[in-house]
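What follows is a structure written as structure tokens; I'll ask about it next.
Missing here is one protein chain; the remaining ones are kept as they sit in the complex.
After this line comes chain A, so read on.
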Amino acid sequence: MKKLKALLVLTGMLLLTLTLSACSAESTQQNALKRSQANNTLTWGVKADTRLFGLMDIKSGTIKGFDIDMGKEITKRVLGKKGHAKFVQVTSKTRIPLLKNGNIDAIIATMTITPDRAKVVDFSKVYFAAGQSLLVKKGSPIKDVRDLNKDGMTVLAVKGSTSAVNIQKYAPKAKVLELEDYAQAFTALKSGQGDAMTTDNGILFGIASENPSYHVVGGAFTNEPYGIAVDKQQTQLKNKIDQAIAEMRKDGTYEHLLQKWFGGIAGFDLKEASQQ
């Protein structure tokens, strides 16, 4: 009798899991563009821990950065002047799941276009051409990524980012520790948990500009074209976004935004970043 009971409980649990899987498979297949037009609101997933791209301003309680300004500008062009842009904080780890379950309409969160990701989401045209680089303490013996390819070297990266995968290709001997977000990865670097921190150069320049005892070394060793991601089948929304980006590049708004956020950063190449 007891065994039977246990069996029943187990079957019940299994059934529950299967039902849940079935629910998730049938994801939100509504038209995101129509829905956002009806609400007059486009919901964006943005980073809140990344200086220059999307950083929470504690004083005002709002997120500020290049990605945010891009999101606002694109919203205006997609929904009209009165369109409202809503920003939801995401991390590299949570952004795709949140897009898939319909919590956000689009991701503009320093997201590199990769073939693997393109299988699960649709990307707009490139809006920022970044490249992966390294951040180290000034005076560190590490000059570029080859110096990291030694036993005993530890590199800090962020969970779910392309840089975590790439660094294992470029420095297979180094140990990679993946942390929750950029703030944590940088704090870990400061406490000596790793020899270098790796991610895209734009983000690293942002950190270095606030922490003068750290600098970006070795130049970019990968190409990381950033795109805006929408869920599969949301082609209408994607086309609208592409159109908005093209307009912004033409009328100078894009260059103005790039200048606003990256103009004053030493060692940052604006031309390279605006490549299409």
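Heads up, the rule we're going with is that contacts are C-beta pairs under 8 Å (C-beta built on N, C-alpha and C of every residue); 3 or more make two chains touch, one makes a residue touch a chain; residues count from 1.
In this section, contacts and distances are computed from a predicted model.
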Protein name, per the UniProt record, of whichever chain is missing from view ("Glutamine transport system permease", "Aspartate carbamoyltransferase", "Imidazole glycerol phosphate synthase subunit HisF" or "Tat pathway signal sequence domain protein"): "Glutamine transport system permease"
Sole contact to the chain not displayed, among A:Gly61, A:Pro115, A:Pro172 or A:Gly192: A:Gly192
Contact residue for the chain not shown (choose from A:Ile96, A:Ala220 or A:Leu257): A:Ile96
For chain A, residues in touch with the removed chain: 17, 20-21, 24, 92-93, 96-97, 100, 116-117, 120, 159-160, 164-165, 177-180, 184, 187-188, 190-193
